[in-house]
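Removed: one protein chain of the complex. Kept in place: all other protein chains.
And then chain A:
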Amino acid sequence: MAGFLARRLVSSVVLVAVAASLAYLLAAAALDPRANYAGRTPAPPPAVVDAQLTALNLNDRTPLTERYLTWAGGVLRGDFGKSVSGAPVGDDLKRRAGVTLRLVLLGLVCGSALGVMAGALAAARQYGWFDRLSAAVSFLLLAVPVVVLANVLILAGTWANDHLFGARVLLVAGEASAGLEAGLWETLLDRAQHLVLPTVTITLGLAAVFSRYQRNTMLDVLGADYLRTAMAKGLTRRRALIRHGLRTALIPVATYFAFTFGALLTGATFTEKIFGWHGLGERLISSIFTNDVNTVAAISCLAAVAVLVASMAAGLLQAVLDPRVRAG
């Protein structure tokens, strides 16, 4: 077991290293930081631009291998280099990771809880009205891309503000109102107002996936012998379903949950960008527009680590929850 884990760890580290290196080389070859200086008036002298770029390790006149080695050496010491504005990439990303977590956590919890409940209920009354309704709704939601869903919610939010509340209740831009000087409760309320629509965006998308998934695993469990035994022992169908059915059916969903969490760290890009949250995903898009090679590479590295950690967590979670895996 220990040998297996160690081998898996080593291969994961290699995978992350190769992925990050590929991302760096690709970004360094495709993006052009020199273009950032082209539009300035007065135009800075070429020597100054060169010196700036060299200081940031972004100079395209330095051979790519040399730049790569400098970058890789820095990463090994935990230094991800500097962004095009000269600020350390690591600090910026650390701050943004907090923003992303605050945005994603609630949506993830709500979405998976809602999806699991809807899926379990749909499976318990297969082909009933709720089953049909939830299937139709989740099919529709799966067909709506996040960019459309977020924009539709913004439109709905502005409409509701104008016609239902008569005041700006649902706020659609940013994490908190800028320059708000208020007590703790007002600040919290302000944050909650900002949080509603992005959370709904994430929740709806996840709930659609989770409900389909939970419904299928639940249906597999429903035909199992141990559930029949539980009911034969005298448990009501309801109790048997909740105590024995739902618990078992949750195992595959729990591993999927771990995966989603890893993917969402950088995968909430569209939600963040459209609602103006300054998280990791938003940085991902802006770093490409500003030709910020070091940030692109750092985010790729982070995304790779997140996916691999999530897949390991999924494996561990399965071992914890499923006695058969533990025994085998």
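What we mean here is this: a contact is a pair of C-beta atoms (placed from the backbone, for glycine too) under 8 Å apart; a residue touches a chain by one contact, two chains touch by 3 or more; residues count from 1.
Quick note on the criterion: contacts and distances are computed from a predicted model.
Novice: UniProt names the one chain left off this complex as which of "Acyl carrier protein", "NADH-quinone oxidoreductase subunit A", "Oligopeptide transport system permease protein OppC" or "Thiazole synthase"?
Specialist: Hidden chain identified via UniProt as "Oligopeptide transport system permease protein OppC".
Novice: With the missing chain put back, one of A:72, A:97, A:144 or A:176 would touch it. Which one?
Specialist: Within the whole complex, the residue contacting the unshown chain is A:144.
Novice: Just one of A:22, A:133, A:160 or A:320 touches the chain that is missing; which is it?
Specialist: Considering all chains, including the one not shown, the answer is A:22.
Novice: May I ask you to list the residues on chain A that touch the chain which is not drawn?
Specialist: Here the touching residues of chain A are 15-16, 18-19, 22-23, 26-27, 30-31, 139-140, 142-148, 151-152, 154-155, 158, 212, 215-216, 219, 266, 269-270, 273, 284-285, 288, 296, 299-300, 303-304, 307-308.
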